[in-house]
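Every protein chain but one is kept in place in this view of the complex.
The block that comes next holds chain A.
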Amino acid sequence: MSTAVEVDDLSFAHTAADLPALGRVSFRVPAGESVALLGPSGAGKTTLLALLDGRLQGWSGRVSVLGAPLDPDRPPPSVRRPDTGFVFQEFALVERSSVLRNVLNGRLGRMSPLRALMGSPTKHDLEIARTALADCGIADLAERRVDSLSGGQRQRVVIARCLAQEPRLILADEPVSNLDPARAGEILALLAGAAQARGATALFSSHQPDLARRFAQRIIGIRGGRIAFDVPTSELNEDATAELYREVEPIPGIGLRAVS
């Protein structure tokens, strides 16, 4: 089986970026697997996911995403970016645009720049966007403006935008932290199901152990920017989980700030 994500001895400390640091992180995710990053706020989950998405520079170590190495000093070329989809914790939707427009925004990297600028998606693009909307159960909201939606509906739009991108790797940053427990289960089931149906690898972060356990095949515990454990879900034990949430000690020599 090929490897979707390969991280070797990754360290990152960037005080200006206002993000938690990472220290000597190594792990590997085979293609098609669903993995949860579990840890308290400020553990470095967002940092790690944004870094894998090619949005952070200035790290050290070796990182490979979908078979291609990331450059620690510059973002990946835009042709590679659509292959990695990101579900943003803060949604990052264009509030004044329609739901369909926002989902089509996920297609922009798959279109020629000229077609994207002209604002004329092909039938194929529209079909994929409509399918993503239907898969997320929001086909009837297509023409609504995002600023008229509830938090749960927005979360579905963000996932639909990510699916419309047709990513081979889905990175989801706390995709359910804004939702009540019932909704959270629903949305994670949707995300995990859609990833599986598309044969995509999924890496999602969560601070809730029970949700991580239900939807991931494997769980990586992160604490203070370091990997605390990396186990198949069936082997996750309560003590290790409890240990994750003890008070965080900063990595020596690095100014660690707790930012969710």
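As a convention for this text, contacts are C-beta pairs under 8 Å (C-beta built on N, C-alpha and C of every residue); 3 or more make two chains touch, one makes a residue touch a chain; residues count from 1.
What we mean here is this: contacts and distances are computed from a predicted model.
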Chain not displayed: protein name in its UniProt record ("Cytochrome c oxidase subunit 2", "Acyl carrier protein", "Acetolactate synthase" or "Phosphonate transport system permease protein"): "Phosphonate transport system permease protein"
Touching residue (missing chain; options A:N105, A:Q155, A:S205 or A:T241): A:N105
Hidden-chain contact residue, picked from the options A:V94, A:A134, A:A197 or A:V231: A:V94
Residue in contact with the excluded chain [from A:G23, A:G44 or A:P82]: A:P82
Where the unshown chain meets chain A, residue by residue: 53-55, 75, 78-82, 84-86, 88, 90-97, 101, 105-110, 113, 116-117, 119, 161, 165
